[in-house]
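With one protein chain withheld, the remaining protein chains of the complex are depicted in position.
Should a chain be cited, it is by its letter among A and B, assigned in written order, with residues numbered from 1 in that chain.
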Amino acid sequence: MEVYGLLEKIRERKPLVHHITNWVTIYDCAAITRAIGALPVMAHAEEEAAEMAAISSALVLNIGTLTPSLVRAMVAAGKTANGKRIPVVLDAVGAGATEFRTGMAREIMSKVKLSVLKGNISEIGTLAGAKARTRGVEAAGVEGDLTTIAKSLAAREKTTVAITGKMDVVAAPGGETYYIENGHSLMAKVVGTGCMATSMIGAFCAVEKDSAKAAAAALSCFGIAGEIAAKKADAPMAFRLALIDSAYRLTRADVEKKSQVGVG
Amino acid sequence: MEVYGLLEKIRERKPLVHHITNWVTIYDCAAITRAIGALPVMAHAEEEAAEMAAISSALVLNIGTLTPSLVRAMVAAGKTANGKRIPVVLDAVGAGATEFRTGMAREIMSKVKLSVLKGNISEIGTLAGAKARTRGVEAAGVEGDLTTIAKSLAAREKTTVAITGKMDVVAAPGGETYYIENGHSLMAKVVGTGCMATSMIGAFCAVEKDSAKAAAAALSCFGIAGEIAAKKADAPMAFRLALIDSAYRLTRADVEKKSQVGVG
Partner (left out) sequence: MEVYGLLEKIRERKPLVHHITNWVTIYDCAAITRAIGALPVMAHAEEEAAEMAAISSALVLNIGTLTPSLVRAMVAAGKTANGKRIPVVLDAVGAGATEFRTGMAREIMSKVKLSVLKGNISEIGTLAGAKARTRGVEAAGVEGDLTTIAKSLAAREKTTVAITGKMDVVAAPGGETYYIENGHSLMAKVVGTGCMATSMIGAFCAVEKDSAKAAAAALSCFGIAGEIAAKKADAPMAFRLALIDSAYRLTRADVEKKSQVGVG
């Protein structure tokens, strides 16, 4: 699968990627977006979100620290993006941990047509209707098989579904499935890696219409950056720095040699 | 005093530590919590705060960038935590700097039973009714003796009071007092160290019912991480990175060799 070519397109076109995201990792979302060559912008006021979405090339929604006002801004921005065929990516952070969060995620999904719905296994499991357990923003188990959950939710919602974890699974609504085996165990120990992965998916969707391919390529590049970072750092903050800087430096050789994307 | 054993329990149990905190150091709060082995979650919507508190093992409240809505969320989450005997830690950031901030801190204290009330000497001095001066979020002097202020406030509020500074003082409502002489002068020059100390106290309270012991052990571990970091970095951002990563790497030998907790 073409992976590096998409990263190259981002670096050439510098797409504007609008985020309505959380306050914990908002810097990280901006930093990774900028590091791979896109331009991040964050605008969450209900009065501005739609207007900013209208001039962007992708919209990233992340409910990590959601409020009703933020969700209204997300819906307004999402509808505008839909009307202009701008891809929308949703990270369902913490879905399953509280009823409020699960309900808000469902509300966004019901009002905005997503290009990619992304989460860990318990977040996606919850939204798929499987028995899943989320502890805060961490996956804590799900009943059922990853691929089955991803594919059924993708078919039901008519959107690409990306489940991140030790191996990432990306299921397109048409049935294609991608398995990404890049990454490093330290990524699970660093705050913000899940959010950064979503920002990368947003940037890749800005240059590739096939959203499953975009998501798979983004997750592969992010994982490769993690593999390179793990050679330089063995603790969370040094790893976070090396991860973003490795994403900034990714070369064609890095990507072509290391990318592990299987098609199911 | 047992210090390392508590850190070990955190690493084993991975308690969920719910934060309603400020927007300046929210990443740092999450990062240090994750670094020592606990799971941070941040949820500040008034509609969600109590529900998230209910599934957590500790609740950390930090008024660094408070608003009336955030304070309502803190009170709702705090009351739920109280009902379920989940420990609540309050960092009274900037109390004394404005009447608004002092008033809001008092309001939280009047409505929520705290396990630990933490601040620098002018913040705690203000809440104790001493003549204190706070410049923004920095201590700028207090009339009176640290131990006396801590002990009297602990007795009056029936909560553990932790005053951080060159030497940290932790006073239990029953009269026990701990003096922690770990740490490094660079910690006072880095944005976020006070907030991170509070997040650590929250995580330690999640595994130790005696909140004064928990606070003393947390501050000792944090100070030791600072001592180790100071050997690697001599400027704020490099020190911040080394501090969190040193907390991640703390070994039994580090803690047992360096911990300086005196009992008064």
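Heads up, the rule we're going with is that contacts are C-beta pairs under 8 Å (C-beta built on N, C-alpha and C of every residue); 3 or more make two chains touch, one makes a residue touch a chain.
Only a predicted model underlies this, so the values are computations on that prediction, with no experimental measurement involved.
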| item | value |
| --- | --- |
| From B:74, B:97, B:153 or B:218, residue that would touch the chain that is not displayed | B:97 |
| For chain B, the residues touching the chain missing from this view | 22-25, 27-28, 64-68, 94, 97-101, 135-138, 189-192, 235-238, 241 |
| Touch residues of chain A, complete complex, unshown partner | 16, 18, 23, 26-27, 30-31, 34-35, 39-45, 47-48, 51-52, 55-56, 240-242, 244-245, 248-249 |
